[in-house]
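The complex appears here without one of its protein chains, the remainder shown in place.
Showing chain A:
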């Protein structure tokens, strides 16, 4: 059928990262470490979708900018998650 190898690789990466997130939720680790891992995996998946599904790899400057914005939001989300954990 002539599947695109780069798209297939992207799909495999996205599936692998999703499985990794599912496995991480079962692993014995501190909640804040799990939260950091889950958000990091989500950030990686977002970058893959931006780069390969939305074709931003053709515009590296825009891809870097979008990744930076997503990374900043991820840090903000983690910070908001962490505040009640630290106050317990």
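Convention: contacts are C-beta pairs under 8 Å (C-beta built on N, C-alpha and C of every residue); 3 or more make two chains touch, one makes a residue touch a chain; residues count from 1.
What we mean here is this: contacts and distances are computed from a predicted model.
Asks: Can you work out the missing subunit's protein name as recorded in UniProt? Choose among "Glutamate transport system substrate-binding protein", "ABC transporter permease subunit", "Aspartyl/glutamyl-tRNA(Asn/Gln) amidotransferase subunit B" or "Cytochrome c oxidase subunit 3".
Replies: "Cytochrome c oxidase subunit 3"
Asks: Please give every residue of chain A in contact with the chain that is not shown.
Replies: Chain A touches the chain not shown through residues 1-4, 7-8, 10-11, 14-15, 18, 21-22, 25, 31, 35, 38-39, 41-42, 45-46, 49-50, 52-56, 58-59, 61-62, 73, 76-77, 80-81, 83-85, 88.
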